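Left out: one protein chain. Kept in place: all the others.
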Amino acid sequence: MPSASESLTSPATSTGTGSTAPAVPPSPVPPAAGGPARLGRLLQAVAILVLAAAVLSFPALAPNPYILSAGIVVLNYAVLSTSWNFVGGFTGYISLGHGALAGLGGYATGLFVVKAGLPSFVALAAAALLVAALAVPIGFAALRVRGASFVIVSIALVLILLLVFQSWASFTGGSRGLVVPRPFPGLLRPEHHRVFFYLFAALLAVALLAWWLIDRSRFGLGLKAIREDEDKAESLGTATFAAKLVVFVISAGFTGLAGGLYALWFGDLDPVFQFSILTGSYMVLMALLGGVRNLFGPLVGALVVGIALEYFKVEFGNTPLHLVATGVLLALVVMFMPDGILPAVGTLFNRFLRPTQSSIREVTAAELRDRDGGGPPPQSTEDPPMSERTGTTA
Amino acid sequence: MTGIRGDDGTTGVRGHDDGTTGVRSLETVGLTKAFGGVLALDAATVAFQHGRVNALIGPNGSGKTTFFNCVTGMIRPDSGRTSYRDRDITRKAPHAIARAGVGRTFQLCRVFPRMSALDNVLAAARTTGPWSQLRGARRGTEVDRARGWLTRLGIEHLADVEARNMSWGQQKLLELAGVLMSDPDTVLLDEPAGGVNPALLDRIGALVRELNAEGRTFVIVEHNMELVMSISDHIVVFDRGRPIAEGPPSVIRSDERVLGAYLGV
Amino acid sequence: MASEIELVDIQAGYGRAAPVLRGLSVSVEPGTIVCLVGPNGAGKSTVLKVASGLLKPRSGRILVGGVDVTGQGPQQMLAAGVAHVLQGHSVFREMTVAENVLLGGYTIRDKAVVAERTAFVRDLFPVVADRWRTLAGLLSGGQQKQVEFARSLMVDPKVVLLDEPSMGLDPKATSTVFEQVVRMRDAGTAVLLVEQNARRALQTADLGCVLDLGRVHISGPAAQLLADPQLGELYLGGRPAEPTATGGAAAPDVATPGG
Amino acid sequence: MPSGALLFQSVILGLLLGGLYALLAAGLTLYFGIMRVVMIAHSAFLILAAYLAWWSHARLGVDPLLSMIVTVPLFFGVGVVLQRLLLARLRPVTLTMMSVLLTFAIAVVIEGLLGYAFTGTQRRIQLGYGTASFGLFGARIAVVKLIAFALAGVALLTLYLLMKKTTFGWALRATIQHPDAARLVGIDTDRVAGFGFGLGLATAAVGGTALALDTTIYPSLHWHWIGPLMAIIVVGGLGSVPGAAIAAMLLGLMQSLLQIPMGTTWAQTIFYLALFATLAFRPQGFFGGRLAQRF
Partner (left out) sequence: GCSGDDGGSGSTDDPIVVGISLPLTGDFSEPGKGVQRGYEAWAKITNDKGGVLGRQIELKILDDQSNADRVVADYEQLIGKDNVDIVVGPFSTRLVVPAARVAEEYGMLFVEPAGAANEVFQQGFKNLFYAAPAVANDHYNHLAEYLLALPAGQRPTTVAYAAMDDPFAQGTAYGLKAKLEAGGVRTVVNEVYPPNTTDFGSIAAKIAAAKADMVVGGSQYQDGVNLIVALQQLDYQPKLAAFSTAPTSPEFAAAIGNKTEGILSPTGYTQKAPYPSNVEFVEKYTAQFGSAPEEDEANAYTTGQVVAAAVTAVGCAEQGDCQKKLVDWVRGNKVETVVGPLTWDATGKPQGAHMIQQWVGGQIQIVLPAEAKETNIVYPKPAW
């Protein structure tokens, strides 16, 4: 234990300025294990490059339009779960209702095109803005509650929107569905797929960039603090409600964009499929599977889930066992990889590169004192009174 | 209850008379809070002076924590007003009060369990305006400051350990480091000594005095009388939700009412 | 005399991390108070968790009344006569004070004993009686600790493990708690006490153990430890018990307590 | 303006429906309010029980009410196993969140297995007394609906007494609130938590049977129930069995009455409106129970 005198090297006093100057304590212990950290960053950079190359060359490599369209579906999943992860990953609010936001984005895009006659991509932008705007009141209501109650509210959001879009048939088409006109009517279907593949890839890149920016920012740290202990974060000066609302709106905006782009690509909207709890759950599953604390977690999850769903379908053919397989996959993730694939890999990686560190001090109190103070500790007899000491340094 | 003014000179030994003494720091008028049938705060009128180390003591359940909660906006008082440096903060949100310069710790020690100690401290760093929110969280100077606080509290070896894996006392210290990182002018500490090793407690005491010398005001709720008596300039004693005595340690120690209600001797 | 509880060469830790306790041995005889002191994170709470079966040791043996009970869970430990009061707050927050206290006597079948004990603790801690029907989580921190201690008094175990029972208590309640500890000792119970209020605890205790780095650093009669200036400075802090003793710390002179 | 007879008939139907809702929600309050597990799979288990009742009637010719002799203990056992094998292994700090996903997975698995075993065809028990009814002041009451209502009453009362009057209820709450402390006072927390969960599923067995008496079932039907049931327990106050019962009766009644002017689809929105109103104005629910907001 360092002796009392050690604490005298007061940071603020050494700056010598007035009372409100922020304290800058003495220089820290250098961070441990700089090598592996740098190595990790290098690996990350390489991974990003490889990933980008893979995505960009995919349309050229895809043997047929079907594979390309499957790629679009996976990219759409990736955008959706990355969008979800703005809320789920940072603040820890698990929303099963993001499917509804995507559906809203899709319907808004479609209705803007059909009813207002806007050009497709203007409609898409308008729809994303609309979804973001609607996310303000929705978030205002939903974010008042936490934890499981929030989950319930988010489920309720899906169900209520389903009811509205089904019942308000005169406007939304109801159960007859809504047909969104093609943005590029002249394109053949394979070409159409290629264009949309790149559009989805671009959207994914933007979403990832936004997530990364938030992740490394003070704002992001504040959000993570909310995830850990909301009241505590508030007492430390984070405007928690505003922060939650902002990130919810961002998340909703991206989700709406993804939903709208999907609508433009897919063309047919039906409330039953647009407002389904399953969509939202898949977003959660993918993000969770990959790792909600990682930038690429949702993307990895989308890849795995996209491929797994396809595989289950082939494997179990026309029995509902594919549902069972999906459920089992989800359960396995929850039970054995609650932090996701990427962190699990990271742990493995760390175990090779770093020895297990212990949280317990490795030196006794006496050694610590000797190391810090060198000589015998100043005892009260030779210690000047506190006031004098502070007086001399200030 | 305006007793503070006037007994200024009695603690003059500390002599950091930088012109801020005499300015009122936290002040409440008729603060009342009832929980069902329990009157946790009963028209409490209290004033703490700027630049001092104040202590708030009183028996279990006398309303000290509730007082903190009301002052920091975590609980809405039923009636009464709170002000900080002559600005009314009665209905302000907790984060607004925190940004106005009032930091606090919790009695039941709250840290961010799945963040490393370093991130715990970094998360407390102050931001100035919306744009600074977009700055990187792990900038060098901030990290240096955060590590500095960990060092000062003797838990620098835990910088990369997740808070949930720490012992009770370590978490208490971590919480303190976080609040200090947020650089408040006034620090409300709810039982900082609870569960902290005595040797370290001496250091915390010294740290409080030191920070006080830098101009920070403290309000400390504590049952460890040795600590209270040794570091505070001014003591307010609560009983049943209202102050029953206040003054410098020497006065409080011999106050009849305090002896009867609290010290139990 | 045979030890009521004995931990022999315990290695223990959490998860896959490095061990917290590294070959630690403690034993408590009936009718004695052994006090564990040490810096934060030294492993004191871990010792108690191992002793009550909440944490299984990686190696080493635990004996209660001479019987090997290594690897048993808290329920069997309680049946063997070991009671444990946790550090921090462990009231059942959404149950009333009454339910909390009565749950303390969960294992007692005899209704009369429960009633008698309830009356005793209600008498001992006024807040328990006053707030009998309040949800425990709504009490103040110190009140909760009192409820917790009262809950532990419902049973009459052979070994009591107390983890900082005085934390957050006002001086009056602290005295009550220490009185009860002494009463238990006098009734023949073996008490293993962890306290950061170290000087007061050592004054009460018979034996003291200083823990550091998961090992017993020094142990001996409590009075002897109290008098050791080196220990005082490293672990016990503050001033020695007698204001006249040397080796105190940097307390500002104005605040020297008046005895 | 609807006729008096229609109003009265709707009130009767609403009350009967509300009783069924109360029963179906009862298990949820147990897990949700007391055990802090968000049990998405509850309604899937209801449907499973309904299928078992249907199956034993259609294939074995057993009256669905008799099938409860098997299904109730069976579900209790399944609940114990699920809790011990799966839920108990989740980290306590993230229990609430992870349980959402885990039970979601269980729901999907049940749905898939039901579809596999019984195909997606809609099923309905064909009882001799299925269309029987009797008159009451001009309204008609179907016998099957009345039986379901009675089942609900009995099950709810039993559950309430079990939670309030026995030490089991105490031990369960203690176990969830502070497992370590509960173990230290001598509670066998593993067993108690398992029993708690089993009890919830046992109510699902009763509820499913009651459900099967008078409605169609199909494997994906459970999605349809999640929303209204969740709304009921929030409105009733998390963890409060009487609260859930009252909320269920009220919402059932309101739904039934609102159907007259608004039609079936819009009338369902009452559940969600009530949910949002509760969270906005009285997060602790209207009939006692814990703070939904902080949960």
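Each chain carries a letter (A, B, C and D) given by its place in the written order, and its residues are counted from 1.
What we mean here is this: a contact is a pair of C-beta atoms (placed from the backbone, for glycine too) under 8 Å apart; a residue touches a chain by one contact, two chains touch by 3 or more.
Predicted, not measured: the structure shown is a model, and the values here were computed from it.
The hidden chain, counted over the whole complex, makes contact with A, D. Touch with the chain that is not drawn comes from one residue among D:Q9, D:T71, D:T103 or D:T189, which is D:Q9.
Here one chain is not drawn; of A:Q44, A:S57 or A:S175, the residue touching it is A:S175.
Remark: the residues of subunit A touching the chain excluded from display are 63-67, 69-70, 73, 163, 166-167, 174-177, 179, 188-190, 192, 266-268, 270, 272-273, 313, 317-320, 322-323.
The chain not displayed touches subunit D at residues 2-3, 5-6, 9-10, 13-14, 16-17, 115, 119-122, 124, 126, 128, 130-133, 140, 142, 145, 214-218, 220-221, 223-224, 255-256, 259-260, 263-265, 267-268.
Heads up, the rule we're going with is that only the chains that are shown with their structure count from here on.
Distance from the subunit A centre to the subunit D centre is 34 Å, each centre being the mean of its Cα atoms. Here the CA centre of subunit C is 45 Å from the CA centre of subunit D.
Along subunit B, residues 13, 113-114, 165-166, 197, 199-200, 202, 206, 209 each make contact with two or more other chains. Multi-chain contact residues of subunit A (touching two or more other chains): 1, 4, 357, 359, 361-362, 365, 385-387.
Put simply, subunit A touches subunit D in their complex at residues 92, 94, 96, 141, 144-149, 151-153, 155-156, 159-160, 163-164, 166-167, 277, 281, 284-285, 288, 319-331, 333-335, 338. Of all residues in subunit C, those touching subunit B in their complex are 14, 17, 38-41, 45, 87-89, 127, 134, 138-143, 145-146, 164, 167-175, 196-199, 233-239, 249-252, 254-258. Listed in rising order, the residues of subunit D touching subunit C in the complex are 167, 170-171, 173-174, 177-178, 180-188, 290.
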